[in-house]
Every structure is written in structure tokens, then in C-alpha cells.
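See structure below.
Note that one protein chain of the assembly has been removed; the remaining protein chains are unaltered in position.
Note that the chains take the letters A and B in the order they are written out, and that residue 1 is the start of every chain.
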Amino acid sequence: MSTAWLVISAVIAVIVAPFIGGLLAGIDRKLTARMQGRIGPPIIQPFYDIIKLFGKKPMVAGNAQLVFAHVYLALIITAVVLFALQQDLLMLLFILSFGTLCLALGALSVKSPYSQFGGHRQLLQFLAYEPILLLAVIPIALKTGAFPIASIFGHGQALLPSLWLTFIALLIVLAIVMRKSPFDIAGSEHAHQEIVSGVITEYSGPYLAIIELGHWYELVLLLAILGLFWVGGNLWWLSIVIALASWFIMLIIDNINARLTWSWMVKFAWGVGISLVALNILLVKLGWM
Amino acid sequence: MGILTTARRKSPWLLHFDCGSCNGCDIEILAALTPLYDVERFGIVNMGNPKHADILLVTGPANHRNQRVLRNLYEQMPDPKLVIAVGTCGCTGGVFHNCPNILGGVDKIIPVDIYVPGCAVRPEAIIDAIVLALGKLKDYGK
Partner (left out) sequence: MIDALVGLLILFPIITGSICLAVKNYKLRASIIILTAAVLIISCLLFLGQGSFPVEYSPAPVWDWIILVCEHVLTAYFLLVAIRDLARRGISRHNVLTIAFALASGIPMAIFEFSHAPYAPLVVAPTLFVDHLSVVMCLIISIIGSLTCIYAIRYMKDHEEHLMRLGEFKVTKQPRFFFFMLIFLGAMNGLVFANSLLWLVFFWDMTALCCWGLIRHDETDIAITNAFRALWMCLIGAVGFALAIILFCNSPVNSISLRELVNSGAVAYPALLLPFALLCLAGFTKAAQVPFQSWLVGAMVAPTPVSALLHSSTMVNAGVYLLLRIAPAFRGTSLSTFIAVYGAMVFLVTSLLAISQSESKKVLAYSTIGNLGLIILCAGVNTPLSLTAGIMLLIFHAISKGLLFLCAGTIEHYIWSRNIEDMEGIVRKLPILGGITVVGVLSMLVAPFGVLVSKWGAMEAASEIGVWSTLVLILVMIGSGATTVFWAKWVGRLLCHAPVAGGAKREPMIPFYHGILLILITFAVVFSILIVPVYNGIIAPSLAEAGYVAAFTTNNWFLKSSIGIFAAWPIFVVIALALVIASFAAKARPETSRAAYMCGENVEIGADEFLAVGDERTQLKTGGFYVENILGEKKLNRFIEPIGIAFLIVLFVLVTL
């Protein structure tokens, strides 16, 4: 794709992604409600939430919070832009990880019990999924010859048939990042009062809205990365279907699971996730996949 | 009605605080949050965190011990915020209003927007109170 088209798609991505993310969050709550035998909020409820939050009086527990919320959003948007510009996938993930780190640091910068242990648990969550996410880039690069996303588009055939092990590992990452049970350890989207919002406890008003916006961008970005696995295959719209299907599976898993411990999460993620990706890399290197 | 007011009316997040109640009204509030009444369809979510909440639901009368906690929670909520005193005890002190440890209704400590009498209050009345409270948001900022 020519540079002009890429830039236009980046602009469109930045504008459209939060709307898609918000809609997904709304459909998430609706479907969860239906699964629980309720009616649930309207699909555009997250937009009401976020506008209301922007209208609240700003209140911070320290200027560091303010800074980290802004840097978090800026970096997540940068990651989305990098994706749209089809840049290096590994670099994109490092930018994404810095963004997530800002969230943890913002929480850790306030001397509040819930914020502190939410922040530390966020770091543990990060420890659980980051190796898998970074490793997952490797089989993609090995198959397509290079790390930039442009080479996935240039590859000409879908990656899913040969990299389905990596795809399953990435589903674990998706569950952890989306903070769905059993991985909602650092703080959940819903009101789980045992940890009192965990990592976002001390954020309020517009800064909470900024973080929520960042979460939406992050969700869309991860689903887009999952959708990359079918780029080049027949029926191009299947990649969107695959991404949405993964998201839906997360919903179901969320509703049938309870929260588990952080040590289980790390063991599960490393044990299952890393083994799957490692096996995939080995098989690709040996030429059997 | 601007988009901001619409959003505020469509997305009330609650903080529920038991100020000294016998738990009768608390049970009714929790019942209101169950799938039977499904308040989430109005956008109502029970956040346990004053920093995220818009509406403070207080049950029970105010006494010397918990006035500090109540005031703390109220001050940690960012504006615009509303307070709903649920139950007769919350409104005036109820049957306990002359007791030595009781200061009276919740409005002795913090400004209350809606009073919901009842002992215990029915879930429908609680939902009605929240809707009524949201109507007051139209006047916020004027």
C-alpha cells in the first residue's frame, strides 16, 4: 500500500477504534446480561459512561497519576497508528508494554492499599502474558520473513493453518489483557468489590475516562493482531469473524469462571502459553509447519 | 438537555454505605441489584469505590462513630454527586432518633438530595428514588 493510503488508514483507525471498542464493551455487557438471564444495558452504555466521566470534576491523588494516564493513552494510540502503518510488530508490542506499564506505575504512585496491590498485581499479570505476546511475534516473522506487519500482508497466504498453536496462546493473552475471569486479578472492568477496582481505584473522573478509552484502543488492537492470522486467506472478512469469535469465547470463559490466584495465572500462562508458542517456533524452524 | 446531562442520567454509578442500619434496607438494595430487578439496564452499576461513584446510597441513622466515615466517603466522591437516604432511619433516625448515640438522619452529616421513607424500603422505591435523583442533575452547574 502506498504511504498516503497508509496514513489515511492510520487516521481512520485512530478515530474509529474507540467507537468499535466502546461498542464491543457494550455488546459485552449485553451478552453477559443475557447469559445471566437479565436484559442488560443498551449497547451504547459505555459511551454514556465515558461522557459522564469526562463531565466529572477532576480530582487526582497526585500529579504522577495525571501524567501516567496521559502517557498511557498516547502510547496506546501510537501503537494503533503503528499497526495501521504496518510497522514492526515487535516494536509495536514494546510500545504497548510501555503503555501498560504506565497504568501500573500510575497505580503504584499513590499510597493507597488497593491501588498498591492493584499495581503490583498488574505487574504480575504483565509478567504472565508479556513473554507469550513477545514470543508469538517470532513464528509470524519466521513464516513471513520479516517482522513488519507489511510482510504479513505481502505473504499471500493465511498464517492460521501453520500457526494455530500460537493463535491459541494469544487467546490466553487476550483473556488476561481483557481482564476476564479467571484472570481479572489486577482489577476488572466490572465492579468486583473484593479488590475495589484494583489498579484503577484512585483514578476518577476525566482520568478514568482516559484510561477507559485506552482500554478500548487496546482491545481493538489485540483483536486486530488476532485478525492478522487470516490475512491473505480466502474470504478476507473471515479475519474479522475470527477476531470477533475469539472475543466472544472470552466472554463465555468469563461467565463460567471465577477469579483465581496470581500464582496460578503465571504458572498457567507460562506453562501452557509459552509451551504452545515454543512448540510452534520449533516446528516452523524444523520446516514441519 | 445536552449530551452531558443525558450521559449523566444514563450512567449512574452507585456507592452503597451502611451507616448503622439493621441491614433490612441493605438487603433490599442488594435485591434491587439482582437479576430480578436488573438495574444494570438503566446503566446503574454498584461500584464499591467513592472515587468512581455518582450516587451515594446511605442506609441507617448517623451516629458519633460513623459520621467521620460518612463524611470521608462523601468528600472522596467527585462532583456532580447525589445522596439518597434510604429508609426511615436514614431520613430522620426512625425509631432510634432519640437514642443517645444517634445524631439523627443522614442529613445531619452530609447534604441529602432524596429521602426514601420505608422500613424496609421496597426495591421499586429505591429504583424510583435513583430516577428522581437523576432528574436533579439537570440543575447541576447552574
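Assume contacts are C-beta pairs under 8 Å (C-beta built on N, C-alpha and C of every residue); 3 or more make two chains touch, one makes a residue touch a chain.
Keep in mind that what you see is a predicted model, and the values were worked out from it rather than measured.
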item	value
Touching residue (missing chain; options A:Leu6, A:Ile43 or A:Ala64)	A:Ala64
Contact partner of the left-out chain, one of A:Ala10, A:Leu23 or A:Leu124	A:Leu124
Contact partner of the left-out chain, one of A:Gly21, A:Gly40, A:Gly55 or A:Pro148	A:Pro148
Options A:Leu23, A:Ile43, A:Leu134 or A:Leu244, residue touching the unrepresented chain	A:Leu134
Residue touching the undisplayed chain, where the options are A:Ser115, A:Ser162, A:Ser181 or A:Ser246	A:Ser115
Residues in subunit B touching the chain absent from view	17, 49-51, 68-73, 75-76, 78
Subunit A, residues in touch with the chain not shown (by the definition above)	57-64, 66-67, 69-71, 73-75, 78, 87-88, 90-91, 94-95, 97-98, 101, 104-105, 108-116, 119-120, 123-124, 126-127, 130-131, 134-135, 138, 141-142, 145-148, 196, 201-202, 204, 270, 274, 278, 281-282, 285-286
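We adopt the following convention: only the chains that are shown with their structure count from here on.
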item	value
Euclidean distance of C-alpha centroids - subunit A vs subunit B, Å	35
For the subunit A and subunit B complex, residues of the former touching the latter	29, 33, 36-42, 45, 47-49, 51-52, 54-59, 190-191, 193, 196-197, 201-205, 208
Contacting residues of subunit B [partner subunit A, same complex]	3-4, 6-8, 10-11, 13, 35, 38, 40-43, 45-49, 51-52, 54, 78-80
